[in-house]
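Just one protein chain is left out here, and the rest sit where they should.
In order of appearance the chains are A and B, and numbering begins at 1 in each one.
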Amino acid sequence: MTMAIQPILSTSHLSKEYRASRVMGLGGGAIIRAVDDVSIDVLPGETYGLVGESGCGKSTLGRLLLHLIEPTSGSVMLNGADIQAGDANARRLLRRTMQIIFQDPYSSLNPAFRVRDILWEGLRQLPEAARESAKARKLRMTELVGLVGLGPEFLDRFPHQLSGGQRQRIGIARALTMDPKIIVADEPVSALDVSVQSQVLDLFIDLQQRLGLTYVFISHDLSVIRYLCDRVAVMYLGRIVEQATAEELFTDPQHPYTKALLAAVPRIEAGAPLGRRLVAGELPSPSDIPAGCRYHPRCPFVMDRCRVEDPRLLPLAPPAAPDRLAACHLLDPLPSEPLPA
Amino acid sequence: MSAPLLEISGLTVGYPTAAGMFKAVERVNLEVGRGELLGLVGESGSGKTTLGLSIIGLLPEPGRVLEGDIRIEGQSMVSLSADARRRLRGEKVSMIFQNPMSSLNPTMTIGAQIAEGIKAHRDLSPSAVRERSIELLTLVGIADPARRVKAYPHELSGGMRQRVMIAMAVSLDPLLLIADEPTTALDVTIQAQIIWLLEDLRERLGMAIVYVTHNLAVAANICQSIAVCYGGQIVEHAPKAQLFADPAHPYTRSLIEAVPRDSWRKHRIRASAGRPPVSIGARESCVYAIRCPWVFERCTVEAPDLLPMAPGHDVRCFVYEDPAQLAIRRPPA
Partner (left out) sequence: MTAIAARRAGPSRIGALGRAIRRWRSLSVGLTVLIIFAAVALGADLIRPYHDAISQDLAQSLKGPSAAHFFGTDEYGRDMFARVVFGARTTLTVAIASVLIASVVGIPLGLSIGYIGGLYEAIVSRILDALFAFPIVLLAIAIVTIIGPGIIGAMIAIGFAAIPTTARIVRSSMVAERQNEYVEASQSLGSSTVYIIFRVILPNLIGPILVLVSLGLAYATLEESGLSFLGLGAQSPLPEWGAMLSTARLYLIQDPWYAFFPGAAIFILVFSLNLVGDGLRDLTDPRRLRG
């Protein structure tokens, strides 16, 4: 956690705006700011969590990291190099270094392809695999499915012949075809049953240990985030509102939104009445972001300042860890009002 | 004590398939008292939704009640005509679903949709119906209800739509509300709000709620008692505190273990694998036998019944019928 470690992946003032188009690509509609001025650093070997509710921009951010969509402004740096600069070679290297795992185990596998064809789509991009004999190729594929805990007999199956958990394992194997360093996982267990969820999460941990992977793990499920992540960024309406180690975030949340999120999670242990005052209001539409602090209409601690001034993501005052960040006027090193209990 | 509000006895629901009768719900016994909040918990394919739909008499074709009965206030629902059942729907029992968008008609204002249900059952003047609609929207916590009755579903957020669905469901003061995964499609802060709303409504209107969910933690939060479903059967039914303090059925135990919790941090989760087996034809073994860590000979040749192991605590497991087995499988601490 020292500053000496260079981030493997980082973003700088990254933003993505969508224009809701009216007539087939012509004419302007409302502007939706899905990701708004996001700067993060992901360290090699860590699991960096992105957590937030629907419309917070976490999936858009994930796709920006992979350059699957163009940012409106800002940049993404992979090992210090801007991923938008560079030629076809650089782009190929980006694909090999970073891969994605999707949420929906149904729509993320091509129904017309057998598992072997799905894996081949990645392998054919590798110069060393594309020229291999059929036998060597089969061996490579067997190894891949073995890595995700499935036998070689799965290579001949169609996606509809697999269970949700098996499909998700194939999705993981596909991401591993190019031996990437970083995997962006977008809600990879949300569509699975609880008992299957825990197995797939364990597979993630297992693969990280064996292959030295770095994960950007996107989820709306706080317990999953807590189970898997080293550091976590909480997103709300396109912004990061708090960043901390998982331990700190869950034991000592600082931003009112983080507190609300944690209070809202149903827990077996607690059973205690939850802070209803914390969890109020509706999520505003991303096309109509409130002025000032975007959380102020829902915040029980709202101050006059919050209605006019957008808080910046700043390090917390000591003794908090230096990479502990929050965007809240209450936590400003020089608060204008005392912090409520 | 009169008859319980809802009494399900020996209920088996099947869907005919090319391979034979698929039993989605099998030999289910369940009682729900007035004002009780019961959680029906299970993974996909456990039959919990089919059970919910059969209580309200909305089984999708070609589903059939093959055996057993569902009684509401002592009156059998199974033997009623479709017409009589329709009249009871809304009055006695009503239901809310997982996806509030597809349950609402996009071309009608929400006021008109709430009014539709009221007008079908009550002879009220248009102004009285309108008044009642606004009152219901207030009840479910929608701000500015007089304006919102004129809104169309797409103008509302997911959480508000679910509130509207709840307003429609309670418009006739039902005795029993079946809530089928009402918060699964919602964000966690909105989920919490809807759960609290249902708790409030239960207290204020005195109705019973059967809360169908795959999320044990959600059920733990609001329900008084919990029935755990697996492979079309109820495998354990107990008051909440007892279920979590002393889970009896091995499936319940694995389910509780699989819920991510605070104390976990990157250590192994022990969880049982796979989906319940598809049950076609007659059952000659325990549904859980294939996955069960406690399995012994009897489990593979016979199907256990749901039997009481403590007052109010029922379990469907042979281990509890045999002190010798119990001592081996679950030695006292």
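The rule is simple: contacts are C-beta pairs under 8 Å (C-beta built on N, C-alpha and C of every residue); 3 or more make two chains touch, one makes a residue touch a chain.
As the structure is a computational prediction, the values presented were derived from the model and not from experiment.
Trainee: Sort by label and list the shown chains the missing chain touches.
Mentor: Answer for the hidden chain's contacts among shown chains: A.
Trainee: Which one, A:Q6, A:S73 or A:N110, makes contact with the chain that was left out?
Mentor: Among A:Q6, A:S73 or A:N110, only A:N110 touches the chain that is not shown.
Trainee: Which is it among A:D82, A:E121, A:E143 or A:D304 that touches the chain not included here?
Mentor: Result: among the candidates, A:E121 touches the missing chain.
Trainee: Per the definition of touch given earlier, which of A:R92, A:R140 or A:R305 contacts the omitted chain?
Mentor: Considering the complete complex, A:R92 is the one touching the chain left out.
Trainee: Need a quick check: the contact residues on chain A for the chain that isn't drawn.
Mentor: Touch set of chain A with respect to the missing chain: 24-26, 63, 66, 68, 91-92, 95, 99-100, 102-104, 106-113, 121-122, 125, 158, 160-161, 171, 174, 177-178.
In this text, only the chains that are shown with their structure count from here on.
Trainee: Can you check how far apart chain A and chain B are, centre to centre, with Cα atoms defining each centre and the answer in Å?
Mentor: So the centre of chain A lies 33 Å away from the centre of chain B.
Trainee: Quick check: in the complex, which residue numbers of chain A touch chain B?
Mentor: So the residues of chain A touching chain B come out as 53-54, 163, 193-199, 201-202, 205, 220-224, 226-228, 246-247, 250, 260-261, 263-271, 274, 276, 279-280, 282-283.
Trainee: Write out the stretch or stretches of chain B touching chain A in their complex.
Mentor: Contacts found on chain B: 43-44, 157-160, 187-193, 195-196, 214-218, 220-221, 244, 254-256, 258-262, 264-266, 268-269, 271-275.
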